[in-house]
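Here the complex is missing a single protein chain, while all its other protein chains stay put.
As written, the chain order gives the labels A and B, with residue 1 at the start of each chain.
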Amino acid sequence: MKPLFRTCPKSGLVLHRDAENLIKANAVAAVVFLAVGGLLGLLVALTRWPSVHLLDAQRFYQVLTGHGVVTLLVWVIFFEIAVLYFCSAVLLRCRIAMPRVAWTAFVLMLVGAAITAVAIIQGGSSVMMTSYVPMPASPLFYLGLILFAVGALIGCFIFLGTLVIARDERTYEGSIPLVTFGALSACIIAIFTIASGAIILIPTFLWSVGYIGSVDPLMYRVIWWAMGHSSQQINVAAHVSVWYAIAAIVFGAKPLSEKVSRGAFLLYILFINLASAHHLLVDPGVGSEWKIFNTSYAMYLAVLASLVHGLTVPGSIEVAQRKKGLNGGLFEWLRKAPWGNPVFSGMFLSLVGFGFIGGISGVVMGVEQINFLVHNTIYVPGHFHGTVAIGTTLAFMALSFWLVPILFRRELIWPGLAKWQPWLFGIGTALQAFFMMGAGTLGVSRRHWDIAFTDALFDWAYSGLAYTMMALNGMSALMAVTGGLLFVLIMVGTIFFGRPSGVPAEYSAQRPATLLPPAPETGGHAGIGMGWLVAPGTFVLAMFLLVIFVVYYVINYAYLASLWKIS
Amino acid sequence: MSAIHPPAEKLWWKQPVDGVELTWIIIALTWCLIMFFAMPLWHVFGEQNYSGEAYNVLPEQHIARVEQMVQAHTVRHETDLQIPVVRPPAGSDVYLLARLWQWYPILELQKGQTYRLHLSSADWQHGFSLQPLNVNVQVLPGYDMVLTVTPTESGQFGLVCNEYCGIMHHTMLSRLYVVD
Partner (left out) sequence: MNQNDGGKAGAGQANDEPVPAMQRVLDNPFLLLFLGITVPAVFYIIWGVMEIANIPIGR
């Protein structure tokens, strides 16, 4: 059968039918799991709100395990598979490689997620998503994760296969687009992630069924985190690619220079996965040289890459806006940006939140010695809601507002409410991150049912401020969940009840026109910006971030210096 | 729309880098290198470091060492469960056991004295979280983690378990005394 394509007249995208259906299926599965994961998150946050304390201890740990697994693994990875297919087949105007196999991968992921969910619901697997040995979970828990990972791995190879087909069939001219390149970096990071997961989860599964005597806890932690943390790096590479895509879609922005942006993705490919060491900074045994080299991504080269993307994404938007005439002052381009368009506002809040909240806190707590102050406190979830909930999830939401109507040929329902969605979710989550980081600074533990220590032999009272922060976290969670729920409702509503957008579903077997590079710029960036800076506003924002970063870093070391001597 | 199109210049690697980007890369790289070298420098000049000293140890070995210390240096008992409070000699090896769902025993250290604190678990993973200092380290079964500590202030400290260790995790709380 010949591959069938349709062209979307509004966006100009060329969609291969199989790819389109696969993207739809993966994205829909993702959104369904996000809905589940978000509600579990609400239950967690309400339990950790001391005066509400919703669930009992057993239920709490079960729900928290579910929240971690469902959001961090299932929602994010399903959506990432959709992004990979989009960035390969759709952006390259190519047929997707081996659609049948891709469907098998989808089913494997679904079945795997379901098996792990059943294990958690049965109650014998409240071990947290990290499932640290020797605390046992039911064998089904690990088995489901393994199947899910195999499915995701196949998805990665479908992506690579599609790149090969596109090159062989010459569906595009020149190098692959930057966004596809970013997706490639995500795919490579994902392959390392999943391979590490296999190395550790398969023996753990065999241990849980009694085939292996024991799994070493430290070995487990080293290799599990090669999966657990690297999967966060898939998210980073994927959502940075989404930022670039949205900058291109909304503003027609062009990367300031291909070389720098691609070079930054190369640094991700090479070094970002080393950072799994963040989780072992206060573990026995692994030496300081290993810790320092790995936690710093080899001299912070992957941090450098993120700082670069943090400049070039808004910088390219600034240049595009200035070229359109919004060339006044430092920030006219930003003030007159389409803040009411959730595609843009979601992306921009994701960028700012990721940089200022998730990024700074992550690097600071990843300093070998400063980690003493942070390890296993609720500061850690505070940090990663800044990265994975604001950075990744919000970026994916923003992309969905644009992509779902195209895929389903329907108009977005409730455009008025959609405007508010990124603000509700973004600000709610940012506040949550902030309050959790605050409570963690005051010593409050993560994964802890009762900070009042009822029934303990001794007593310990955290400061009143810590209690207040946990309560404010609960309130912020209500706001974030409202935003999340709104997203889910708008997506589901659009798919089922959105007004047909009138785009015909005409597929043709004709080969789409080759994807050509745009004509090179004439005249460069003359006449915009200030002095030699083409993007002065962005530069000022970047320097602002750096100042906060440095101050916060120094404060942490200074506090550390006041503590007991440890050597 | 260029980030979703092939690069406009065929030989894009040869395109000059924009001035804003270059400036930022230099500034950012400088900061990255400062952060990198701060870590080894803190090992030399800072006073809060974990040296990495650790040994393989069986839970029963660690428990035996804890018992030996308890036998020799208990000064009193606390709570209805008669948990021993141990005041080990300054400079000695001090053993602390994490187990479901208890820290054992209670330690009483002297301000300004240095101890070799050995941490290990008898069963699952636990988290040593000393409050209100907020010093946190991981405690694993099978590994003896040695921290050389010198308390610099006296008082009563809370010892929380901050690694999830099962249903009664929230009751795993103890004390640590530092006397003048």
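Methods note: a contact is a pair of C-beta atoms (placed from the backbone, for glycine too) under 8 Å apart; a residue touches a chain by one contact, two chains touch by 3 or more.
The shown structure was predicted, so the numbers you read here are calculated from the model rather than taken from an experiment.
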Considering the full assembly, with which of the depicted chains is the omitted chain in contact? A, B
If the hidden chain were put back, which of A:55, A:73, A:128 or A:189 would touch it? A:189
Among A:125, A:138, A:175 or A:538, exactly one should touch the missing chain; which is it? A:175
Of A:273, A:312 or A:538, the residue touching the omitted chain is A:273
Out of A:47, A:116 or A:294, point to the residue that touches the absent chain in the complete complex. A:294
Residues of subunit A (touch criterion as defined above) contacting the omitted chain: 160, 163, 167, 170, 172-176, 181, 184-185, 188-189, 191-192, 195-196, 199, 216, 218-219, 222-223, 226, 230, 262, 266, 269-271, 273-274, 276-277, 280, 284-287, 290, 293-294, 298, 516-517, 519-520
Need a quick check: the contact residues on subunit B for the chain that isn't drawn. 6, 8-14, 54-57, 61, 143-144
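Operating definition for what follows: only the chains that are shown with their structure count from here on.
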Subunit A to subunit B, mean C-alpha position gap in Å, rounds to 28
Touching subunit A in the complex, subunit B uses residues 1-10, 12-13, 15-21, 23-25, 27-29, 31-33, 35-36, 38-40, 42-43, 46-52, 54, 79, 81, 83, 102, 114, 119, 123-125, 127, 129, 131-138, 140-145, 147-153, 158, 160-175
Contact footprint of subunit B on subunit A as seen in their complex: 57-58, 61, 91, 128, 132, 134-135, 172-180, 216-218, 221, 244-245, 247-249, 252-260, 280, 282-288, 291-292, 295-296, 299-301, 303-304, 307-308, 311-312, 315-316, 363, 367-369, 372-377, 441-443, 445-451, 453-460, 462-463, 515-521, 525, 532-536, 538-539, 542-543, 546, 549-550, 553, 557, 560-561, 563-567
